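Dropping a structure here in structure tokens format, bear with me for questions.
Note that one protein chain is taken out, while the other chains of the complex remain in position.
So, chain A:
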Amino acid sequence: MTAIELLSRGPGRARTSRHPAWRGAVAGGLVLLIMAGAALLPPAWLDLDIHAVGVPPGPWHPAGTDSLGRDVAARTLAALSVSVTVGLTAAIASTAIALALGLAASMGRGADHVVGVLTELVLGLPHFVLLIMVAFATGGGTTGVIVAVALTHWPRLARLLRHEAQGVAASDYVAVSRALGRSRLWVARHHLAPHLLPQVVAGFVLIFPHAILHEAGLSFIGLGIEPHLPSVGVMLAQSLREIIAGHWWVALAPGLGLVIVALAFERFGEALRQAAAAPGGTG
């Protein structure tokens, strides 16, 4: 009696991960903080100050100043807001490409074949090489970075969505709905969309940290955001010379800021991906 009672009263599978809403609040709050901070930042704080060149972190400059006397903390905030904007735009575009191709693949065998080959082609090429090529071809700059990141980050998500869409389209429950008189459009709206939506959201959130990291990478090698704009990649590239001069703090703030933002979204996306599994753990 006790064994059965214990079993039936058990709490079920313990959740190992934190709730996605909590992690989403952290990631979203971080972005809001960055955007609001950058918007409210007095422009004078970004100016050069020849009286404060290479100052280590202290009460007046919490993250120090660089060799031109610019406040690193203020510049990091402005750079992160540029990175977040670029990353967000590129991630949205990339997710849209993945969704369009994933849906196209479920239309028919020919379309599926084309999408499959295209996906494997992009997946097969080294990520960063392709990024550099696209950024170079589009002439670099902010637009170049957005295009390059958008064109290189869709394949994994497209593959996942293609698999999901085909699974739903071939399912018994779609066949039953069709036999009960439901149109294709209705099936897409009521069966397909609810299955794909969590995957699309999780995919987008997971693309975002990659997008900002690669934006920084491209800017670091000089193919990304224009050097006069504050961006994390440009800041890190310029800090190389400063580190040699012993000014380690110039690299610390932008590096740390980038890692924190990327990590917050990575953890949010991971929690979403786990929660995207259908209720009851089936399907």
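Assume a contact is a pair of C-beta atoms (placed from the backbone, for glycine too) under 8 Å apart; a residue touches a chain by one contact, two chains touch by 3 or more; residues count from 1.
Following the convention adopted for this analysis, contacts and distances are computed from a predicted model.
Colleague: Leaving aside the chains you can see, what is the UniProt protein name of the one that's missing? Options: "ATP-binding cassette domain-containing protein", "LigA protein", "ATP synthase subunit a" or "Thiamine pyrophosphate-dependent enzyme".
Modeller: For the chain not displayed, UniProt's protein name is "ATP-binding cassette domain-containing protein".
Colleague: Kindly note down the residues of chain A that lie in touch with the hidden chain.
Modeller: 171-173, 175-183, 186, 191, 194-195, 278-283
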